[in-house]
Structure formats: structure tokens, C-alpha cells
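Heads up, one of the protein chains got dropped from this complex, but the rest are sitting where they should.
To keep things simple, chains are lettered A and B as they appear, and every chain counts its residues starting from 1.
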Amino acid sequence: MKLGEIGKRLKCQLRGDPEVEIHGVAGIDEAGPDQLTFVSNPKYYSHIPKTRAGAIILSPEAAETAIPTLLSSNPYLTFAYAIELFYSPPAPIPGIHPTATIAETAVLGENYSIGPNVVIGEGVKLGDNAVLYAGVTIYPYATIGDNFTAHSGACIREYSRIGNNVILQNGAVIGSDGFGFAPREDGTYHKIVQSGIVVLEDDVEIGANACVDRATVGETRIGRGTKIDNLVQIGHGSQVGKDTVLAAQVGLAGSTRVGNRVMLGGQVGAAGHLTIGDGVIATAQTGIARSVEAGQTISGSPEMQTSLWKKNYILMHEFPELVKTIRRLEKEVKELRNER
Amino acid sequence: MKLGEIGKRLKCQLRGDPEVEIHGVAGIDEAGPDQLTFVSNPKYYSHIPKTRAGAIILSPEAAETAIPTLLSSNPYLTFAYAIELFYSPPAPIPGIHPTATIAETAVLGENYSIGPNVVIGEGVKLGDNAVLYAGVTIYPYATIGDNFTAHSGACIREYSRIGNNVILQNGAVIGSDGFGFAPREDGTYHKIVQSGIVVLEDDVEIGANACVDRATVGETRIGRGTKIDNLVQIGHGSQVGKDTVLAAQVGLAGSTRVGNRVMLGGQVGAAGHLTIGDGVIATAQTGIARSVEAGQTISGSPEMQTSLWKKNYILMHEFPELVKTIRRLEKEVKELRNER
Partner (left out) sequence: MKLGEIGKRLKCQLRGDPEVEIHGVAGIDEAGPDQLTFVSNPKYYSHIPKTRAGAIILSPEAAETAIPTLLSSNPYLTFAYAIELFYSPPAPIPGIHPTATIAETAVLGENYSIGPNVVIGEGVKLGDNAVLYAGVTIYPYATIGDNFTAHSGACIREYSRIGNNVILQNGAVIGSDGFGFAPREDGTYHKIVQSGIVVLEDDVEIGANACVDRATVGETRIGRGTKIDNLVQIGHGSQVGKDTVLAAQVGLAGSTRVGNRVMLGGQVGAAGHLTIGDGVIATAQTGIARSVEAGQTISGSPEMQTSLWKKNYILMHEFPELVKTIRRLEKEVKELRNER
């Protein structure tokens, strides 16, 4: 596709030759002469002179370059659209595969792709344009909106309520039993029936092998537009806000309240019965043991302000020397005091 | 159901109006006038005056309240029983689904529910009242006791031995190969055949997408009544005691010995070839690098006494100031010494 045509489709102003032939997209360091690349973060501008890319997507604020350039106020988003010009995954096969098992009382929408060995239980309601890959299991009475995609091995437990445009990656589990056990007098445990549900609002994506537990009573809720990465654990009764991003291997203990536009880095853990305010950012491996006010940036286990944590980290490199200094000072001060 | 009737069924003394109509159960903050709630931990007693609940389960030690009250020496356990009065999950469908694949040499007990696409291998023995949801796979020669429940996608590998009343959540893996590789002279690895097994004793529950690896030789064993949450990793040859609780995303490296009534918080990791004594409590994200004596409460990575860890955490907030103080003292003491 010619760069001029790409610019038109992406609605970008073009600086340079519209006749450059582009056959795909690639990262700044990997792109070749027939590929389109981008730089969004100014700290990577230094890579531009070295790129072999045939064209680049840049913000109008970036310095001009000899490479033909598509101008965008949001180069990363424009790059995302550019990928869609050159690639689409294999189309799902329409209809119902003969090996699927669908309960008579299940209600399907229009225009579906239901793959081999899919199981849909009693009373399930499924919206339009559903794509269920092989082996997806939907337990009884789950209700699911339009444009649902579930990859192979994903399962949705009884009574789950799923909105529109939700995507489940392979092996994701929605509505597994919350981890609740009441101790008996003799030290053994009685399993607490988990009578609540999971609600996934519109535009949620859940990563591969991630787990969202059903509530003991009431609901576990993931808010509109929130994105959850692979191997994340959402404990029962947690409430996650809208447009929040949970990176891989995050764990929320249970009854954890997470606000809107929060970003939790990889392997972050949060204790139960606490509140993480809107816009909080926690760097990777943070352990959140207390409620956190909106807008904070936190790190460490347990958590502290990231600025403090960074200072401490640098100073910890001197810690053994500091201890020696303290010991020496102790001795010297004692001498001085004895000399009085 | 009238509160008087609920009290009878739960064997609780009632304080207040037996005619209150209750339609369900809920948490203290969410319960409405037709719902029953509870408070177990005295630190939540302050929520009682604000609740809208129609009735409450309380310990006789709690202060009297105007809300009709069911008295219980174990309010949490009584609440667990109360949930069962109002909710039961959809009943499993009896019999064998026609899409299931069952080896001729497999022996089934009585009264089973075997769902779509279940696979049961050669020589498997399954006790009475088994409920196998869609897509459960049992490899050859596994033996399983009575009242077994396995949710969709769970799999049990060859020769595993599972007791009575065991529950596997969706995607749980019992008996995957332990992670064992012998380095060759040239730096490549030879896979060590994992010839051992996994034993799950009675009353064990394993969470969604959790993994219990088979031993290299001998067995990996999970003791009676132990509860393991989602996404937990049990390395090969580990021995976990009875009535122990492993929260989500815990990892035991291998040949790790964990005692009885141990509680490991979320994301705790324990190295291999060490012993964690009975009753040990490790708070979330603890990294256990050494054996821990019975009864200890530990935190941090690597672990230390929780009391020390808490002190250090508070003091770390002053660390940059402390370092400045040391630097200043160093200078001042030097001056004083020069003045001698």
C-alpha cells in the first residue's frame, strides 16, 4: 500500500513522498524500508536517525526527519490503527460446530461462531456476534452481551453477567469459587458456599489463565473498559473501576476496591478490605497493605511513595558503610565524652 | 423465610422479633431490611449501628443491638450455614454425557454427573457421587475417592491419588511434570522423567488454574483439609500438612515441607528443601528463604519476624533523613576531634 493511501486511511497529514510502498508495520529498531514505524515517547526520539523504516508516525512536536512522516497527535493510537490495515487474525468459522453442546434453554443472538467442544449450559443468554473458540464452557444462567470473544479453554461460571465487547483470552476463568472457609472449633474448615456472582462490564478484557472469583454474597465487579492481563487473580467481592489496567500476575485479595484509571504493575498484590483511589499508579511488585488516596504513585512492599522508595533504594547501596560509620561515630563520641 | 425458622435451622438463640421475613444474606454494609448479616471480628462492631440489615448474627459477647439477633459462638460459621439456606448452585446433570470418553477399564462409583467432553483414562478409579464438569481430563491410573468435584478444564495426571471430598476449581492441574532438568557437560539440559505422583488427602480444595507438580521420585502430598487458592504453584516433592491455607499466587519451590495449620498470604514464595513449622503465619509477599520454627509470624523478603519488619517499615520513612543526620554527625564529630 502506498504511504499516501495509508495517510488517507489513518487521517494523517503526510510529510514526504506519498509513493513509498509499505507492506507492514514494525518497531523502530526492527523496521525495514518497506515498513511503517512510530515513536510516541520523546525519550525514544534518539532512535529515529538510526531506523531503517520506510516511513514513520510522529507527533507534530517532534523534530522534522528525512523519513517520510505521518503526523498524528497520538502516534501510538495511529500505529494501532496502522496494524489493522495490514493484519487481521484468521476469520472465525461461522455457525455451530457439530461437536458443540448447547442446552435447549440457552438463547443465542445472531451471527455467531461456536467452535468444537463448546459447552453452553441451561438458561444461558448470549448476545450477537459471539465468537467462542474450541472448548469454551459457559455454565448455566450466565448472561453475555454482544460481540463477545472467548478463546479456547476459557470458562464462565453460573450466573456470571458479562457486558458487550468483552474478550477472554485462553484459559481465563470467570466466576470460580471465592476462597472462603469458616474455621470450626476443631481447627478444620467449612467451605462457605459462594453464592455471589461476577459482573464484567462492557469493553473488559481478561488475560490468559487469569481468574476472577465469584463473591461470597453480592458480586465481584470489573468496571467498563478495564483491562486485566494474564495470570491475574481477582479475589471474591473485589470491585475494580473503569479504564483501570492490571498487569500480569497482579493479585487482589478480596473485597478490594480499586478505582478508575488505576494502573497496577506486574506482580502487584493488594490486601483485602482496602480502597485504592482513582488514578493510583503502583510500580511492579508493590505490596499494597493499606488504602491509598487517589492520584498517588507508590512502590515497595509494603507500599510507600515512589519518590521515597527510590531514595531509599539508592541509599541502601551505602547501608553497610553507613552502619560502619555509625559504629565509628559511637566510639569517637564516647572518647570525646570521656575526655570532658 | 421467617427469622424464627432460620434460627431453628441454624440452632441459634434468637433475640428479637421471630416474624421478620428474610429473603437472603449479605455483608454488613450491603444488607437490606429483608437480609440477614453478621459480624464476627469485633473491629467491625462499629458498622452495626449503620447497617440496614433485617437481622444479624452475633456472638453473645457483642453488645445488644435493636436489630433482631441470632446468637452464635461462631458467627462466621453460622453465616456460612445461613448462605446454604438461601442458595445452592445449579444441580449437576446426572449420568454420563454422550460426548464423554471413558476407558473400558475405568471403574466408576455410583451416582455420578459426568459432563460433556470429559475424558477418563485407562485404569482410573472414581468413587461415588463424582461431579465432573465439561472437559475435565483424568489421565490413566489416577484413583479418586468419593464426593469428588472437578470444574471445567481441571486435569488430573497419571497415577495421582485423590481422597474423599476433594474439590478442584476450573483449570486446576494435578500432577503436571515437576521442573527437573539435569545439566549436561555442554550446558544443555536433560529432562528428568518425573516418576513420582501427587497425593491429595481428604477434604482438600485446589483453586482455579493452580498447579500441583508430581514428584521426581516419591510423592508430592497435600494434607487433609488443606485449602489452596487460585494460581498457586506447588513444586515437586513438596509436603503440605493438614488444615493449612495457601492464598492465591503462593509458590512452593520444591521439596518444601509445610506444617499443619500454616497460613501463607497471597504471593508468598518459599524456597525448596526447607521446613515451615506448624502454625506459621506469613503475611502477603513474604519470601521464605530459610526454615521457620513453629508458631512464628513472618514478613518480608527474605523473611523476618513481622514485629521487626513493621518497625523497619516505619523507620524506612525516615531513612533519607537518617542518612543526612549521619553525614552531619560525621562532620561535627570530626570538628570536635580536631578541636581537642
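As a convention for this text, a residue touches a chain if its C-beta (ideal position, glycine included) is under 8 Å from a C-beta of that chain, and two chains touch if they have at least 3 such contacts.
In this text the structure is predicted, and so the values were computed from the model without any measurement.
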item	value
Touch with the omitted chain, as defined above, among A:51, A:143 or A:249	A:249
Contact partner of the left-out chain, one of A:68, A:153 or A:196	A:153
Residue of B:106, B:211, B:276 or B:292 in touch with the missing chain, whole complex considered	B:211
Footprint left on chain B by the chain that the document does not show	99, 101, 117, 119, 121-122, 135, 137, 139-141, 153, 155, 157-158, 171, 173, 176-177, 179-185, 187-193, 195, 209, 211, 213, 216-218, 231, 233, 235, 237, 249, 251, 253, 267, 269, 271, 285, 287, 289, 301-302, 304, 308, 311-312, 315, 318, 322, 325-326, 329, 332-333, 336, 339
Absent-chain interface as seen on chain A, which is shown	24-27, 30, 74, 76-77, 79-81, 83-84, 86-90, 97, 99, 115-117, 133-135, 151-153, 167, 169-171, 203, 205, 207-209, 225, 227, 229-231, 243, 245, 247-249, 261, 266-267, 284-285, 301, 313, 316-317, 319-320, 323, 326, 329-330, 333, 336-337, 340
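Here, only the chains that are shown with their structure count from here on.
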item	value
Angle of rotation relating chain A to chain B [CA atoms, steps of 5 degrees]	120
